[in-house]
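Below is a slice of the complex: some chains, not all, each in place.
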Amino acid sequence: MLRFIKKISKTSGLPPGALVHVGERKVENIRIRVIDYDEAHIDEREPSSIEECFPYKETPAVTWINIDGLHEVETIKKTGVGFGLHPLVLEDIMNTGQRPKMEDLEEYLFVVLKMLTYDDKEGLVRAEQFSLVLGPHWVLSFQEKVGDVFEPLRERLRKGKGRIRKRGADYLLYALLDTIVDNYFVVLERIAQDVESLEERIMIDTTSDLLQTIHYLKRELIFFRKSIWPLREALSALERGESDLVQEKTAVYLRDVYDHTIQVVDTVETFRDMVSGMLDVYLSSVSNRMNEVMKVLTIIATIFIPITFIAGIYGMNFKNMPELEWSWGYPLVWCVIFVIGLIMVLYFKKRKWL
Amino acid sequence: MLRFIKKISKTSGLPPGALVHVGERKVENIRIRVIDYDEAHIDEREPSSIEECFPYKETPAVTWINIDGLHEVETIKKTGVGFGLHPLVLEDIMNTGQRPKMEDLEEYLFVVLKMLTYDDKEGLVRAEQFSLVLGPHWVLSFQEKVGDVFEPLRERLRKGKGRIRKRGADYLLYALLDTIVDNYFVVLERIAQDVESLEERIMIDTTSDLLQTIHYLKRELIFFRKSIWPLREALSALERGESDLVQEKTAVYLRDVYDHTIQVVDTVETFRDMVSGMLDVYLSSVSNRMNEVMKVLTIIATIFIPITFIAGIYGMNFKNMPELEWSWGYPLVWCVIFVIGLIMVLYFKKRKWL
């Protein structure tokens, strides 16, 4: 459940904007990476303190400052002061239980969303909070730990391929969002495999394990959905392009990300529908299986109980039982038994139990 | 599941507008067909390269350029340059996992939707992506493979029947959309047959196969719905006629297509309701059937177990069992057995089990 609700009780009672890191500490030291570029040059560094990044704020070149690790309150606070961020924005960055959202604070845009990965070992979808601040010529990004999906993007920046070096910070924001949303598809495909293998097993396997598999799959889909559902709204607000920080020619790209997000949400919903349907099928299979068991029991019992009774009758020790003396008594009993058995079998045939 | 989510992980990490064909390669070579017409003339060709089509862009006659096959990146790229298409539009055309949508890019309109066919062999609905670009005097259309439902439309163009030769490119766009949506009804009728035959079988058949049939039918309806649901919105935007490319007198035709789409969506929803209801009926039938089995078992067991006990009693070998000596002991036991049997039968009659 801790994935669904982060322990934020420790912030309860604190003043608003109080900076407390909510979530697991996933990294030893904060790591800062700066990429400063324009069409002509690119410069990549790892400064040891956030103060070294402040001068980039004023330069016309686009600067992307990425911070991995959220537990050092001081660094986050200094970043806030250096880039003029509102205390509530800093609080949201450190509290990793945020819903995806977009806030337009006029001087900068603040976007929170989730990076998702599929943990194959435990069969869980894991979410990492990714916060973005877009200023006029800079983008700040905050991750919970080192390691992300942006390496191909950095490579593109370094090689100067494509549009990205020619466009402003808003295009960088788009590229980051696009990379994350594209990554959703990767996770979704992994889930699709599970759904597919479930569908194959559903008809032939009625063990309790399958029930557990269905349950876990449902839970992961609920978690996935919860992690991305609010992003639609956030991207829709962004794409409408009301902020001056986002140029009109970038808006069409954001619309593309928005479309992809809807596609993901759609597919998750479809998967939920299908998994629900599979639970029904599973339950029906269990019922059918029990029905089969019952039939076997009933057929055996219904044939043998009456004939056992007949055998029991002639096992009685009454003095005066004339049948016992008949020389053809014993064969006759066998005849009766066969007739009864035959009648039963015909009855079951008629009811289509055999 | 691959119908539900196309393998697009290979595009993850690529720059936006990177052209990668997402989906199965369904055709050997790209095939280009051009139909150029106005009220007076019609000209039909199959150029070997897309460059031969560029001159048509400037002529006042309406030109329909249809491209079958999406795997040749170069051809698509050249088409994009030749007709001034945005890289994201080209990306959407090649990525066959798009949701239906309509985008107004001022100089042209971009529409994506699905052509559906019913694969009788596997009992599956298959979807092929169909992309349309509407310019002032031309329509570009992209299909995944050769073979489509537009042959009657081409015939009408050739014979100059009806309105179509007298109207502009927007009317051609309408005619294409209308043909595809009309085709949805054909697929829907095929599904309706399945729903109908299911309803007939549901009351008399409780095998596991039927469960599978219900499950597959539900899945196909989910797939059908997912393929056409977003089309409503797209057509609604189109029909509102905000684009200069769509003349007002064409808008009323687009409204008609929109109505048909809603009708299809409606019917799919109704079918889903009905199939859900059938699952309930099926499950109840299974329960009822088990109930019947239980009753038979109970009736047989409840009659014979007590009388077998009585037979067992007089099969005991005690020295001192006075009943065994009585000359009317044996007939008496038969009487007791009949009385017990009778009481049981009356009890079952009272409970309406017989």
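Order of writing sets the labels: A and B. Residues in every chain begin at 1.
The definition used in the following text is that a contact is a pair of C-beta atoms (placed from the backbone, for glycine too) under 8 Å apart; a residue touches a chain by one contact, two chains touch by 3 or more.
Since this is a predicted model, take the numbers as computed values, not measurements.
This homomeric assembly is drawn with 2 chains in place; in total, the structure file defines 5 copies of the chain.
Just so we're on the same page, only the chains that are shown with their structure count from here on.
For the two copies, chain A and chain B, the CA superposition rotation is 70 degrees, given to the nearest 5. Rounded to whole angstrom units, the spacing between the C-alpha centres of chain A and chain B is 25.
Against chain A, the residues of chain B that register as touching in their complex are 1-2, 4-5, 7-9, 11-18, 86, 88, 91-92, 97-99, 101, 103, 105, 206, 208, 211-212, 215, 218-219, 222, 226, 230, 279, 282-283, 286-287, 289-290, 292-294, 296-297, 300-301, 304-305, 307-308, 311-312, 314-317, 321, 323-330, 333. Residues 149, 151-153, 156, 161-164, 174-175, 178-179, 182-183, 185-186, 188-189, 192-193, 195-196, 199, 202-203, 252-253, 255-256, 259, 262-263, 266-267, 270-271, 273-274, 277-278, 280-281, 283-285, 287-288, 290-291, 294-295, 297-298, 301-302, 305-306, 308-309, 312-313, 315-321, 351, 353 of chain A are the ones that touch chain B when the two sit in their complex.
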